[in-house]
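Note that this complex is displayed minus one protein chain, with the remaining chains in position.
Chain naming follows the written order as A, B and C, and within any one chain the residues start at number 1.
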């Protein structure tokens, strides 16, 4: 057992924290002002900071086994991901934001050389962004086999039809690529019906209907879009890996994506705990700082316990992915997918309560972060689906 | 013991439910569309429905002991209030919305004849609305003695200065009156420093800075405003009850206000439980309706238990206010102020989870209602203040 | 709505409380000492107090519509039951203890004149006690149709075979009668296989194997026995209501039994809250009474809220049984069966924590009461079965 981060991680962590201190935290206000001024525009501050991060070689840190990135294992990358989670827009500054990270890995792992050549340079460069179009409004999409959109071969093309929603990042003006999931063969075996295909955002027939809101937030300029695809035609060569391989690709990208989400949630919860601590030290009610009330101390203590436990469990899951592989680690990946968002919701809720009405307002990030954490209790599969699976894996240990 | 509602209540309830079925539920969509189209305007549908409600004699139901209203006790009014709580904008249709109800009662109980003559007819008629300006950003306002704004006598006038926020209803175009709380004598005994005064919204020096958001909602067109008062001058005759009586008036209006909030929360929770039940009966995942999963049934059962318990406790508190008075009922009033919002948050959170991503979006009222219920865990005093007081009352039963 | 108890209840309540103050609380210590001295004997103090209660006409209070008892409705009896619940052995003093109350009602309602004449006088007189033998070790007995013991007709007799456990009260030296449930016709329709039959305790073939323990308590001298029935032969005339009517009788006795259990749990929780309050007022840690810590005040406040809510829900269920009948009240009966034991467990757990190690020891009743409340989360059907049923009743309100 060794609970120390690797030297590589420690060194990157130090540099990342210094960058956050110098460039990110002081610009949070500016970011929000720029978004308010031009809700679906691209905030200039982002490009400034991206340039600085690239110069500081804090770029594409997420990429494992890659000449393009930092070559970190999941375990090594996780603590960096946590720090980025402290400020919701900061992953993008380091070109480590979802769903781009998952899309880059997908193309790198499953793409043809031509597909890689067409898309990876710009994605790795941070000059374009991308989205992942899977979830549909009419079916329980946590069961990927439910996906109904159609991808039909027509000569040298595929023609795509369907409705997708909660397609995150499509609001971004730089979003130029979609990875689209749909059915190429509704008559095939259950797990061979789906395919994934690359769809440039400027293809005719793509209609963005509206941004979905999370609690009252539209998450501009990123956005979670409700979209219609009507006879969207792309070259047949855009298919990923081949017809019927969609489910397989979907499975492959889940592990790292979940680890990243969970580590970011841990950073986000740490940030909210920090806000809570600062607040209760200064806020006086009925004659003394509320930080001296034992009920406040209890919540701070429980927050510390919950956060540390969730971090350790996430690191353990990352470690297992690195050592025994995503499949053998699926119970652990499911466990953090349940534990981290629930932990974050609890911690943030306490932080909100310590702030009173200010806590739910635009004057603090708390309510926005709560909404984000709450959404992650069903994004990528609701708690209930994961708990059922974890429970079944546990029961399977006991053969009668 | 008799758990039946009075005949008067039953008859009104039947008429109110019929009105909701015929006029309110079918117009929810229209209401939201009109607000979207003109966010801080006055939705025409409201005036249409108000006229219908007045014609149906479902008007000013909240007023106890009054020639103006229905003459209902708190216990009799509570079940009606619950029904109105099912649709967040419906109280207004029946001229029973906060903070107008509290303001009307305050003026009726504490106002001079001239004050009553000036304001009550339009308020009871529903042609104007009003707000209550107490909470301030810089102090823990749950302790009313912390309020810092100044009300200074200057000849025949009072001159008002201060910053107020979360002033609900100021966004309404019909809002013409504020009841303002501030200090007339910072040197007086702690509970005699505060006064309340009537301030017409069109008085010079009132500046609405911005709407506060609750999670991401600005609650347009109602709004919770951040406001600045700079040398706002009103006639001395606008003072309510006399200098130094502000704290006393504040205490007087709390009881009924809390009962109303709690009963509306119960209606709101019932509505969300209904949405949950309808959803789980129709939604299929992994081969069967999620309503057949025992984990879903458990949550529905717990929701039913929590709601019924909160309703009974609220009715008991109303009954005590009616029979032994607000002061003797203060433990019970505190108890529902804690129980009802926490219950509602739990029930709505389960309902959201049953809806998946749709549950936090604009397609259902759930996330908006959650934000509202969550806010009530600190509005009118945070849970912690109430629990402390309830605990002290309990301990005081045991004299050593 | 009327939350006042009836005059009849108020008067009995006053007399009952006076009796508890004068005779029961001062004798708790003596009771425990007598049990310690002769664990499976009959504590003399009980007979003394029974005589006093009979003289005070506080006797057989539970019996509704009866010339034998107080003629109270469920709603009227409930508050008395609550008071008795404050001291675990006190129901017996007033001849109101389970399972005798249920057995008396069963015989009165379903017994022949001969059966009544044989057993009721001594039972109503308190000179004998009885038990109810239903639960079996090998099957999930919450589903009564699972019961496997056999009752086979043989000439003028029935011959009984089977294993029963958790048969409460068999340890009592005065226990002379069992109501036994088993199968008379395994081939009949599912709900017609079972019968109930009267079995005198001195019938040959009855073997008491051991007392079951609840946590570490054997609940002597009452006891929950593990029993074997081997060729136990009783006259055919001992059958209740007729062959195949057992399930029907079982259903009939459930409602009142649950109301009684729940009201006693409320009294028990009130007692533990009282102990907690007294403790925290006097106990000093780190320089001040722990009752001044906000975390303690929060728990006291939550206890008060939980208890009051559970009491109101139980009274409402009793009221519905009285007014619309046990069948229409089955959701409410299920709801209190879930709510009351869970509430009691929470309140007692907090009371234990406030007492430190003393709280789990023999020096206070807390751990023993916890064990009792915990057991009631599965006795008469586990929480899960009730919640499922409540959930289904709720869903059934929405016909698609």
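Quick note on the criterion: a contact is a pair of C-beta atoms (placed from the backbone, for glycine too) under 8 Å apart; a residue touches a chain by one contact, two chains touch by 3 or more.
Every value quoted in this text rests on a predicted model; they were computed, and no experiment measured them.
Colleague: Which is it among C:208, C:228, C:371 or C:393 that touches the chain not included here?
Modeller: Touches the omitted chain: C:371.
Colleague: In terms of residues, what is the contact footprint of the unshown chain on chain A?
Modeller: On the side of chain A, residues 1-6, 75, 273-274, 277-278, 280-282, 291, 294, 296-302, 304-305, 308-310, 312-313, 315-316, 319-320, 331-332, 334-335, 338-339, 384, 386-392, 394-395, 397-398, 400 touch the unshown chain.
Colleague: What is the set of chain C residues that contact the non-displayed chain in the whole complex?
Modeller: 135, 137, 140, 142-143, 165-166, 212-218, 283-286, 293, 295, 352-353, 356-362, 367-368, 370-371, 374-375, 377-379, 382-385
Colleague: Name every residue on chain B in touch with the hidden partner chain.
Modeller: Against the left-out chain, chain B lists 293-296, 298.
Simple rule for what comes next: only the chains that are shown with their structure count from here on.
Colleague: What are the two chains with the most C-beta pairs touching?
Modeller: So the pair of chains linked by the most contacts is B-C.
Colleague: Of the chains shown, whose Cα centre falls closest to the middle of all protein Cα atoms?
Modeller: B
Colleague: Between chain B and chain C, what distance separates the C-alpha centroids? Give it in angstrom.
Modeller: It comes to 43 Å between the two C-alpha centres.
Colleague: When the C-alpha atoms of chain A and chain B are each averaged to a single point, how far apart are the two points in Å?
Modeller: 38
Colleague: List, in ascending order, every residue of chain A touching at least 2 other chains.
Modeller: In chain A, 293, 295 touch at least two other chains.
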